[in-house]
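One structure, as structure tokens, below. Some questions next.
A single protein chain has been omitted; all remaining protein chains appear in their positions.
Chain naming follows the written order as A, B and C, and within any one chain the residues start at number 1.
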Amino acid sequence: MSTDERDIAELLADAPSNWGRWGDDDEVGALNYLTEEEVLRGVRAVEHGKTFTLGLPIGRPGGDPVWPGRSGADHYMELDKGHFEAGKVDVPGAAGLEYADDVVYMFLQGTTQFDALGHVWYDDRLYNGFDAGTTKGGMEYCSIEPMAEHGVVGRGVLLDVARHRGRDRLDRGERITLDELLDCADEQGVEIEKRDVPIIRTGWIELFYEEGADAFYGDEFAEPGITYSRDLVEWFHGMEIPAFGTDTVANEQTVSDETETILPLHGALLRDQGVAFNEINRLDELAADCDDDGKYDFLYVGAPLKIVGGTGSPVNPIAIK
Amino acid sequence: MSTDERDIAELLADAPSNWGRWGDDDEVGALNYLTEEEVLRGVRAVEHGKTFTLGLPIGRPGGDPVWPGRSGADHYMELDKGHFEAGKVDVPGAAGLEYADDVVYMFLQGTTQFDALGHVWYDDRLYNGFDAGTTKGGMEYCSIEPMAEHGVVGRGVLLDVARHRGRDRLDRGERITLDELLDCADEQGVEIEKRDVPIIRTGWIELFYEEGADAFYGDEFAEPGITYSRDLVEWFHGMEIPAFGTDTVANEQTVSDETETILPLHGALLRDQGVAFNEINRLDELAADCDDDGKYDFLYVGAPLKIVGGTGSPVNPIAIK
Amino acid sequence: MSTDERDIAELLADAPSNWGRWGDDDEVGALNYLTEEEVLRGVRAVEHGKTFTLGLPIGRPGGDPVWPGRSGADHYMELDKGHFEAGKVDVPGAAGLEYADDVVYMFLQGTTQFDALGHVWYDDRLYNGFDAGTTKGGMEYCSIEPMAEHGVVGRGVLLDVARHRGRDRLDRGERITLDELLDCADEQGVEIEKRDVPIIRTGWIELFYEEGADAFYGDEFAEPGITYSRDLVEWFHGMEIPAFGTDTVANEQTVSDETETILPLHGALLRDQGVAFNEINRLDELAADCDDDGKYDFLYVGAPLKIVGGTGSPVNPIAIK
Partner (left out) sequence: MSTDERDIAELLADAPSNWGRWGDDDEVGALNYLTEEEVLRGVRAVEHGKTFTLGLPIGRPGGDPVWPGRSGADHYMELDKGHFEAGKVDVPGAAGLEYADDVVYMFLQGTTQFDALGHVWYDDRLYNGFDAGTTKGGMEYCSIEPMAEHGVVGRGVLLDVARHRGRDRLDRGERITLDELLDCADEQGVEIEKRDVPIIRTGWIELFYEEGADAFYGDEFAEPGITYSRDLVEWFHGMEIPAFGTDTVANEQTVSDETETILPLHGALLRDQGVAFNEINRLDELAADCDDDGKYDFLYVGAPLKIVGGTGSPVNPIAIK
């Protein structure tokens, strides 16, 4: 620990919090902002009917980009045409029908995903005060299940920071400030409204696909992104942001310029405010289209899976313009 | 094989087909019907902003309902508070942040899911004529990946057959005819339009949750549902149905009353017409709401995961009324 | 809990223990008895050079017999001839060589196995006093690894209780007493010596293979076997038994006739004395041979795998007569 490193609990001692705001048993946090009215506001953002799916391919032969220590998905055929050829299958009554079947073994956060609100904590307390001991053997509280039950539907707004900077992608470890986010929206001619779902494009994830794993991970994993600052977390709080997404693995600068610690926003936004993190999206097609027609808002639909006790879930978010 | 059993290839010899309709390399089939115009038609079905997520819980302690031979998801904590207590974790720079992480091992069709178009075939040909040998070691063609890339967004219509019959749920093995589907829509006061996504409710899946696995599987697995008839598959074809869903494991009567074989609609609709199957949904909340307000149509959003070579994918469909 | 059920800690309050006997950091317990001299004694038991492998088949299509709640092994081909036929493999420099490769997903105790000494505990203490909290996230102490490092090599003695009773197999839940074990040895004409490895045959496991899972598990899982009695655990202690095996899943009567609780010997022998449990062997061929030539002793070689932090390990013990 560097001598300048600030303890996360101390750092966030008087930072904005949503604990208790929706009752002591609330497990979906800022998704509570996504009322029927906000869903309708999202729906009204649709003009053309164009759809964009933001999920990564899962289980590519060349590997998938993941947080160091995790691994990409392994996919196995439990049944395919080979089994039939080898005489290993008998399906009575199939009358000539044959089929393929398969299994996957994967980290729940090993691809495009939502974090459960309880995924990260400090001071032995998860979002809304649940005891961290309840994570033992599976998330008893603040798992992905209630978030998946709720769904994440609202108005999304793309903030294409890479294009705003005139670059293909941000560099390793670069920081994005709140001011830059707001400037970016301005330049794009889109207004970020209360309860919107910001989708921040850095271009970073494409490095993995274009230049490979070594270029992506480097000697030390260091993604670009927003990071903790008092004004930024207050802006999230005041704007009542229910969820946000990026095209990076962890949605924030890996080691914060400001705190010199890793991932402080997971403390300030996920654990304190209950903001939903939608990580590792592919945004290039959506961004090109927004650049083309000048329309940066859309209906955002995120539907993680209802994994009992899960710390997160794979998801394939859809943007409908 | 009973003597009355009809070979699937013979049965479907002159049944409607969409092979070649969208080119020789098409891998998404009837999802091609879901053009921007159809997306907008779906969006226009939204009135109140109410959302319903249709996915099953995954990895319940009591088990998940699956096709016999598959098993429910296994979920393991790779990291939880226990690891921290036992001194088994050191995250440099975390400054007090702790986290939980987990893996899942599951059948891709072991919960609410979309079938890939290549999941089932006969006569050694997948949808659109691809060689069944290309499934060996993973679906090279007609996997779930292009379908997930496309997304399934359109106007959904609930057909609550159970309520139409005045029953909690259909019985083991009962058949639903095309006429009954149309009567049900009539009685509900909703018109099924071309290119809609019908969601057929039988009430069947709740048997698993209410009475347990033994009651659900019985001595022989026999779900209720629609089945092959010439008029039904022609109706799907003429109506240009892109996808349909049910609250059963396989979306059709297990052993067909008509053909005495298993799952002939997987041949007639999935393999021949390229219709997307969205299986094993929970529909009771949505159905109760539709019964309440008399509105049976909605924006349907299905976003399977982009699993490379996958025969299907878990999904948590969302209905927005 | 029945009113007669006796708490395990109370039951074993003054039962024999080996804690501290081989130092405070000992993690292999009674395997310490297996000195070079005992290995030589085992070697001297070899006469004919006949070998018998005692492991179960793993991942049979019909399933494997396991403790309720566990499941049998799942086996998947990561590569086979089908992948080559489908053009999915390229091995530069192979010059015509092809190969198959595969993975397994299994419970470490889902087949013939050795329990780690830390697998079962009471009063928050593992064998030799290690804190049960050290099991969190993997066995830090008393895992299978040091036992596998040591190996289990000594003189084995078959005690064929089923044959002694003139039966194919013992019935559900039947008890075997210490006296019966000793009578059985007598009748067989073999002397159980200090530091021998007794292998007790009940015939029970064959029920699974002969009559299927339903017959084996029954309405309530209830294996036959030895159970806790004061004289029995003192006999194990006095005889310095390093390890013992059976052809049942748990090596003892499931619900003890004596204590009305489950598996008390796991407390008295594994946790208190550090005796190694070798469970779920197939003994019929060995037993038939012993019956045939009247020779019931052999060199016993058990070599569990060195699984880091494992609560146990699959094993294929070998008896050499």
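Basically, contacts are C-beta pairs under 8 Å (C-beta built on N, C-alpha and C of every residue); 3 or more make two chains touch, one makes a residue touch a chain.
Quick caveat, the model's predicted, so the values are computed rather than measured.
Enquirer: Which of C:Arg6, C:Arg175 or C:Arg230 touches the chain that is not shown?
Expert: For the chain that is not drawn, the touching residue is C:Arg6.
Enquirer: Considering the whole complex, which of C:Lys136, C:Arg195, C:His237 or C:Lys295 touches the chain not shown?
Expert: If we include the chain that is not displayed, C:Lys136 is the one touching it.
Enquirer: Under the stated touch rule, tell me which residues of chain A contact the chain that is not displayed.
Expert: Chain A touches the chain not shown through residues 71, 79-80, 82-83, 85-86, 88, 105, 133-138, 140.
Enquirer: Mind listing the chain C residues that contact the chain we can't see here?
Expert: Within chain C, the residues that touch the unshown chain are 1, 5-9, 11, 35-40, 43, 46, 48-51, 53, 55-61, 70, 73, 75, 77-78, 80-82, 91-109, 111, 118-124, 132-139, 145, 148-151, 153, 255, 259-264, 266-267, 299, 301, 303-312, 314-318, 320.
Enquirer: Using the document's contact rule, name the residues of chain B that touch the chain not shown here.
Expert: Counting over the whole complex, chain B touches the hidden chain at residues 74, 76-78, 80-82, 85, 103, 105, 136.
The working rule: only the chains that are shown with their structure count from here on.
Enquirer: Give a one-word verdict, same or different, on whether chain B and chain C use largely identical residue numbers at their interface, taking over half shared as same.
Expert: At the contact between chain B and chain C, which are copies of one sequence, the residues are largely the same (over half shared).
Enquirer: Can you work out the whole-Å distance between the CA centroids of chain A and chain B?
Expert: Taking the mean C-alpha position of each chain, the two centres sit 26 Å apart.
Enquirer: How many angstrom lie between the CA centroids of chain B and chain C, rounded to a whole number?
Expert: 45
Enquirer: Touching two or more other chains, which residues of chain C qualify?
Expert: 80, 82, 85, 105, 136
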